[in-house]
Structure formats: structure tokens, C-alpha cells
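First, the structure itself, so that you have it in front of you.
Here the complex is missing a single protein chain, while all its other protein chains stay put.
First chain written, first letter: the chains are A and B, and each begins at residue 1.
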Amino acid sequence: MAASDVVFRVKRYRPESGGRPTFQEYTIPYRNDMVVLDGLNYIKDHIDPTLTFRWSCRMGICGSCGADVNGQPRLTCGTYIRDVHKGAVTVEPLSNFPILKDLVVDFDDFLRKLASVTPYIVRKDWGDLTKEYVQYPEDVEAYRQQSLCINCMLCYAACPVFGSSPEFVGPAASALALRYNRDTRDEGADARLARLNTRTGVWECTFVGECSVVCPKDVDPAAAIQTLKFLATMRHMRRLLMPGSSSR
Amino acid sequence: MPMTGREYAWKRRPGWWLRNRRYLMFQLREAGGVVCALYGLVLLNMLVQLRAGESAYTAFLDLLRTPPVLYLNVVLFALVVWHALTWFMLIGKAQPIQFTRQPLPWKVVFGINVLLWLGVSGAVVYLIFGGI
Partner (left out) sequence: MERTSFDIVVVGGGAAGLRTAIAAAEADPELTIALVSKVYPMRSHTVSAEGGTAAVLRDYDSFELHALDTIKGSDFLADQDAVEFFVARCPEEIIRLEHWGCPWSRDEDGRVSQRAFGGMSVKRTVYAADKVGFHILHTLFQTSMKYDRIHRFDEYFVTSLIVDGGACAGVVAMNLRGGTMVAIQGKATILATGGCGRVYEFTTNGFIKTGDGMALAYRAGVPLKDMEMVQFHPTCLPGTGILITEAARGEGGYLVNKDGERYMQRYLPSKMELGPRDILSRAMIQEMKAGRAFEGPYGLYMGLDLRHLGAKKINERIPMVRELVEKYMGLDPIHELIPVRPGQHYIMGGVSTNGKGETTLPGLYAVGETACVSINGANRLGSNSLSECLVFGAACGLAAAGFAKKKASYPRGAAAREALKKEEARVFDGVLGRERAKETVAGLRVEMQQLMERDVGIFREESALADACGMLGKMRDRFAAVGLADKDRVFNTELTAVLELDFMLDVALAIAHSARNRRESRGAHSRTDFPQRDDANYLKHTLAFRTDGPPRIDYVPVTVTKWQPVERKY
């Protein structure tokens, strides 16, 4: 093994062979500017073509390439080997998800949760199709941060609550719900808060905060969830005092 | 027949919270919440003993002064303080109620809350020991 080699320990799982996931080691040549994804591609192209993982854009915007690298959920395209090279680089599928094959996990559950928070503009009257709705720069800024979610699932992998309670709506879906609630063009806040003000909604969250730590886009879903707790509570109180009222 | 595979159900590793420092701090924070409740019970018991008479109350205070209980209190008090500090950190990190347009840096909110806490705590201590 040359001095400039690096060892990758990758968790393998073959669905057609069954059994349990096991580690497999590969030694690959190393350049200082390689990211973990480059390593995985080297293995697949030159050593073991059976290694299976998702990737596409390689620039941290498509959200495909999430994996647990040395125990931390990261995007493999955005993680430099030099930053995680502690003797060996350990790559495993994202925690908290069922494993389909090798590093590929099943996150259909998230898409159902996303659909459940009504992730689109809701309005009674759509108005004139020849004119945009007026929205000032500070209004855009109000929901910009939550709109940056690339659905990479790192936050779900980091969340121990989701790990033990898989029905929890989760960080990303909550952040996107807040994104729409804060959008001045939307009128669907009431329905979203009703959905989130449930046991499977935001109340499962105990503010561990790891989701915001691992988020590659600084969406800060933890803050979004606490804000939603407050908004959901206010809505609940309003409805107790004035039945039939709804949030804007 | 087409071959289809099985998904492997993810299993949580025991000791998951020892895996990184933030999970460990979280668990300690939550443990601190339990300790807060414990302190509450201790205070309640103190009231019960007070009502039961001077000897019962004194006996209880003597119990609290014994070395094992004192050492235990050092640990438990540390957990409570950690719980309180992390509570204020969380307010800074979430800021669900904002008085400014954009969220303030969390350390500022944390600092303000800690100062308020110390102020209130100081006032309570004064009331207990200094009297009105």
C-alpha cells in the first residue's frame, strides 16, 4: 500500500443474498482534493463494480449522495477525504432508514410525509395570470432559509427521535411546511399547523438539534420546528377562545 | 420468476448517544430535567417534614447534610445547571418568539437570558437569606 493510499471501509448489503450488512475494505489511491464520492466511484470503476450508491450532481444540490461517513451523516460529494481520513474512511448507509442495497436506503416514507404537509401554495383566489403577486425582498427573506432544503435526508439520519419513532414527521418536512406558512402568497397555514399539531407532528421533537448541525444547506430545521410548536400552540389557543377562527 | 430482495430494517446501535459529543450533551441535558423533578420532590418533602414538626424537619435537614448526600448533590446540581444553561442556549438557537425582524445571534439571546436568570436567582437568594 503506497503512502498516498487510503482505506475505505464500506458497509455492504446484498438484498438478494440476504444476511446482515457487513463491512468490506478497499484500498484506493489518494489525491488531496478527492471527496468521498470520488473514492466510491474509483472503487466501482476499478475494483468492485457491485458497490452501489446514489449520486448525480456532485455539487451538493441534488441531495442524492447522503451517507454516514465515520458515523456522521454527510453528502459524499461534499466531504473531502482529507477531512475524514482517520486511518480509514468508514462509509455506511444513512442511519434510521431501511437499507435497500449497500449505501442505498429507502426514503419513500419522507415523500409521504412531505405530501402530508401540503407543500405547495394554497389560495382561494388565484387572481390575474398576467401579473405576479407583489412580494417584497424582506418577504422573500422571511422564508428563504427554509426553502433551501435539498431533501438529502441527512437531518432524518441525524435525528434520534426519528430513529426511535419513525412516524415523526421529521425536520425537513417541517422546515418545508414553515417555508410555505411564511410565504406571503400562501393561505394554507391553518391546515399545515393542524397537521403538525399532532403526536406525529412537531410535538415528537425534543430539540436534540443535531438535524441543524448536519444540514448541508443551513436550513436550520430545528429552529423551524420550535417555531412551528409556538405557532401551532397559538393557533390552538385561538381556536379554544374563538372557535372557528383559522390562521392565515 | 423475477428475483426481488428484502430491505434490511435499520437497527439502532446501543450506546448511540456515546457516538458523538452533541448526543451525549443532549442525554445529560435530558437527565438534568429528571433531576429538576427530583429537586422538586425534595422541596415538597421538605414542606411535608416542616408540617410534621421541628424534629422531623431537623432530621431531614441533617440527612441532607450527610457527606454522601452532599456529594450526590454536587453531581445533581451540575446536571441542573447544565439543564438550565442548555435551555437558554436552545432559546437562542430557536428564537420562536422574535422581537427583531431577523433572528439575533444565539449567543446574544443566550447571554441576555443567563443574565436575567442570574438576576432572578440572586433576588430569590436575597429573599431567603437577607429577608425583606
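By our rule, a residue touches a chain if its C-beta (ideal position, glycine included) is under 8 Å from a C-beta of that chain, and two chains touch if they have at least 3 such contacts.
Quick caveat: nothing in here was measured; it's all calculated off a predicted structure.
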Worksheet item: Which of these, A:V6, A:V36 or A:I150, touches the one chain of the complex that we don't see?
Response: A:I150
Worksheet item: Of A:T22, A:S56 or A:S164, which sits in contact with the chain we cannot see?
Response: A:S56
Worksheet entry | Positions on subunit A where the hidden chain makes contact | 14-16, 33, 44-46, 48-50, 52-64, 78, 100-101, 104, 106, 108, 111, 114-115, 119-121, 126-127, 129-137, 139-140, 143-144, 147-151, 176, 180, 183, 185-186
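Note that in this section only the chains that are shown with their structure count from here on.
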Worksheet, complete the sentence: So, in whole Å, the Cα centroid of subunit A is separated from that of subunit B by 30
Discussion item. List the residues on subunit B that touch subunit A in their complex, please.
Written reply: 3-10, 12, 16-17, 19-20, 22-23, 26, 30, 90, 93-97, 101-103
Fill in: subunit A residues touching subunit B - in the complex, by the definition given at the top
13-16, 18, 20-21, 71-72, 95-101, 105-106, 138, 141, 160, 163-164, 206-210, 212-213, 222-223, 226-227, 229-230
